Every structure is written in structure tokens, then in C-alpha cells.
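Complex shown without one protein chain; remaining protein chains in place.
Just so it is clear, A, B and C label the chains in written order, and each chain counts residues from 1 on its own.
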Amino acid sequence: MAATNGAKKFLQHILAVAIEGGGFDKTLSKLRIVSGGKGRCIAEMRIEKEHTNRIGVLHGGFTAMLVDAVSTMALRTTEKAVPGISVDISVTYLRAAKTGEEIMINAETLKIGRSLAFLSVDITNKESGALIAKGSHTKFMG
Amino acid sequence: MAATNGAKKFLQHILAVAIEGGGFDKTLSKLRIVSGGKGRCIAEMRIEKEHTNRIGVLHGGFTAMLVDAVSTMALRTTEKAVPGISVDISVTYLRAAKTGEEIMINAETLKIGRSLAFLSVDITNKESGALIAKGSHTKFMG
Amino acid sequence: MAATNGAKKFLQHILAVAIEGGGFDKTLSKLRIVSGGKGRCIAEMRIEKEHTNRIGVLHGGFTAMLVDAVSTMALRTTEKAVPGISVDISVTYLRAAKTGEEIMINAETLKIGRSLAFLSVDITNKESGALIAKGSHTKFMG
Partner (left out) sequence: MAATNGAKKFLQHILAVAIEGGGFDKTLSKLRIVSGGKGRCIAEMRIEKEHTNRIGVLHGGFTAMLVDAVSTMALRTTEKAVPGISVDISVTYLRAAKTGEEIMINAETLKIGRSLAFLSVDITNKESGALIAKGSHTKFMG
């Protein structure tokens, strides 16, 4: 409870700093942290034009960005707290998601070892729960 | 020659339209088409702050975006010319690339069938040729 | 219940035929179907020497074989019932599993469309539930 609220605030802070930093993370400006802690991070957002491709659906490149960013935030809530370095990311695209849709991004730390962390991400339609994309992210802990 | 110049202009046009479209492709505004045609697309860019993460290196999410976008442009130069729909993207991250570095993105159509297209992308340091990331992209041709 | 028993028998039959066929599926001779149906297949086995590498742990190549085979059996229990053709397989290796360990292989159909099917596989230690490997499998339905 308290721990989870702490983790949520911690993640909101990390996200705000990242967005304000002026790097590629500014593309996350519409992302909202729902909850986090113990290696998990749940975020949500409404798909706007800025996240879409030429045919008005969630851009595959932004989907991959969500996999990367939200899993890294999940990792920050583990005891190690470090962001790590990406080794491998894979994304499977199951369904298109249109402008205006609310999506949930649910990231989980599957395992965190001494050198490597393994993360998994589900992106779903918030209302129906339909799976839009599934991602896998392996990070090196340096 | 003529064909290649035609393909280069075609890709420059596609890229310009995509960037101006106001979607996520606007993150490609610094990308330059070097050459293209027959299922290939070579592009290059200088890494600016807007492409980086909190520690000033190429953001893994933007790397994935480059894999998606440049391979899709490669696909547009095949006879089918259609962009297709992403099925699977995987990216392996080999080396960090810093702000100011010039990178090359070299995308190739490995096979284009009736329903599926298979694409491969190498992202390298332009000067040294060192491999920064390697991507694989499978698309459905609808 | 009845449906699930039917599916289990159906999968046991498919597996037996595959093993007897003399192809690479004979490497599955120790696999036991636990349950199945509605796009799922749960199987288990004891790791024997024949499944291991030089240091006596589950061979990464056999892990990938389990991802391929058990997800394909899961797919056979959907309405379409066809095995499809592999497009992309990715496997993440989280923990070693030793000779003598009992493992569970849990495969799920995430989505089955007109042309493509998306499957996910978890391989865990049967006793502890610890995740050994996680796989993703995309198939073309022809």
C-alpha cells in the first residue's frame, strides 16, 4: 500500500524528469503511471495523433518505445533500482489500436539476476482487455 | 542509376510526407535518405539530443523506431510497393552511440512473398562501420 | 470437462503420431500432455540426459524445440485446427534446468486471425514454478 504509493510517486517523478530532459523520452508526455512497485509498472494513455502512423493507428515504433520505457520503469522499482542497458527487445504486434483508444501498458520483471534482468510487457485496450502488442526486454545491469 | 535516383527521390518524398503528417514519424525529421531501390534503403543521421536517453546515448526506443521505419521504406521500393503491417520486430543492441555521432541505417528486404515480407536492418557508426544495433522485421502484406 | 478431455486425447494422439513419424519430433518422446483445449496446451516432462548440453542442463536448442512444438499443439486445439507454418520464434532463457528436474510447458494462443496466429509459451520448474524460459511464436495459417 504505502510502498506501492511510494513506488507510484517515484515512477511519476522518473517519468516527469525523463520527459523534461529533452531527449526521446519526451514522446512519453501523454503517458500516465497507474501503479508500480516490486518490479512492476502499469501505465496508461490515450492514443493521440502524435503516436500514430500514416493510417491513424498506433505506430509500431512507438509501441516498441513503450515496451522499452515502461519495462525500464518496472525495473527501477526492484531492489537494484538501476535502469540497466538494453540487450534485446522483441515486439509482437497482434492488433491495431486507433487514435482515441485508451491503452494500458503492463510491465513486469520476470527475473533480475546479478548481471541480467528479464522483462515482459503487455499492451492492451483498456476497456476490452484485448491484447495489442506483447514485448520482451532483456537488460544488462552493468 | 536512373532507377536508383528515382527510388531515392521516391523515398525522400515518402519520408517528407510522413514527417509532415504530424504522427510519430515526425521523430524522423533528421533522417536523410542516402540511397534506395530493389528492396533496400540506406539512410543516415547525426544523433541529436532529441534521439537520446538520460545518459546522452541513442535511445533504445528510437533505435527500434529506426528499424521499423527504414525497413518499411526499403519494402516500399519492391515491386509490391505496399508498406504492410508489422508482425514481429526484434532488435539487438550491440554498442552505445553518443550525441553527435553520425550513424547509417541499412535496411534490406530478405524476402517478399505473397503474404509476408522479411526485412533486416543494420545500424552502424558511419565513420568506423562499428555495428550499433541489428534489427529484424516481419511484415504482413494484407 | 468433456471438451477438455477430448482435447487432451486429441493432443496425445497428435504427439504420439509425431514421435512415431521418425522426424525431429521423436526428440519429444518423453513429453507428456497434461491438458489442452481452446488454444492451450500444457505438457510436462522430466529432463533426461538426451535433452541436455555438455554441462548437464536443459539444452537451449531443445528449449526452442519445446516452444515450437507445444505452441503448435496449442494451436491445433483452436477452431481452425491447422498447424500453420512458423514465421518467427523468439526464446528468452532465464534459468538453467538440470537433469532430473520436472518441467512444465504451458502454451497459449494469444490471437488467431485469418492469416496469422500468435502464441506464447512459459517453461517452468514444475515444483517451484520458477520461470526457466519464455517463448513467442508467430505462425502463418496459409
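By definition in this document, contacts are C-beta pairs under 8 Å (C-beta built on N, C-alpha and C of every residue); 3 or more make two chains touch, one makes a residue touch a chain.
If you're wondering where the values come from, they're calculated on a predicted model, not measured in any experiment.
Novice: With the missing chain put back, one of C:A43, C:I89 or C:I123 would touch it. Which one?
Specialist: Only one listed residue reaches the unshown chain, and that is C:I89.
Novice: In the whole complex, not just what's shown, which of B:R54, B:K80 or B:K134 touches the removed chain?
Specialist: Of these options, the touching residue for the absent chain is B:K134.
Novice: Pick from A:T27, A:S90, A:N106 or A:S120: which residue touches the chain that isn't shown?
Specialist: A:S90
Novice: Taking the full complex into account, what residues of chain A touch the chain not shown?
Specialist: Those residues of chain A that touch the unshown chain are 87-88, 90, 115-116, 136, 138, 140.
Novice: Just checking the interface: what residues of chain B touch the absent partner chain?
Specialist: Residues 88, 90, 92, 94-95, 110-111, 118, 120, 131, 134, 136, 138 of chain B touch the chain absent from view.
Novice: In the whole complex, what residues of chain C lie against the chain that is missing from view?
Specialist: Touching the chain left out of view, chain C contributes residues 17-18, 21-27, 49-54, 56, 59-62, 64-69, 83, 85-93, 96.
Quick note on the criterion: only the chains that are shown with their structure count from here on.
Novice: For chain B versus chain C, which are copies of one sequence, does the interface use mostly the same residue numbers on each side, meaning over half shared, or is it different?
Specialist: same
Novice: Farthest chain from chain A, going by mean C-alpha coordinates, please.
Specialist: Chain centre farthest from chain A's centre: C.
Novice: Between chain A and chain C, what distance separates the C-alpha centroids? Give it in angstrom.
Specialist: 28
Novice: Centroid from C-alpha atoms only, then distance chain A to chain B, rounded to Å. What do you get?
Specialist: 23
Novice: Quick check: what residues of chain B touch more than one other chain, meaning two or more?
Specialist: 87-88, 90
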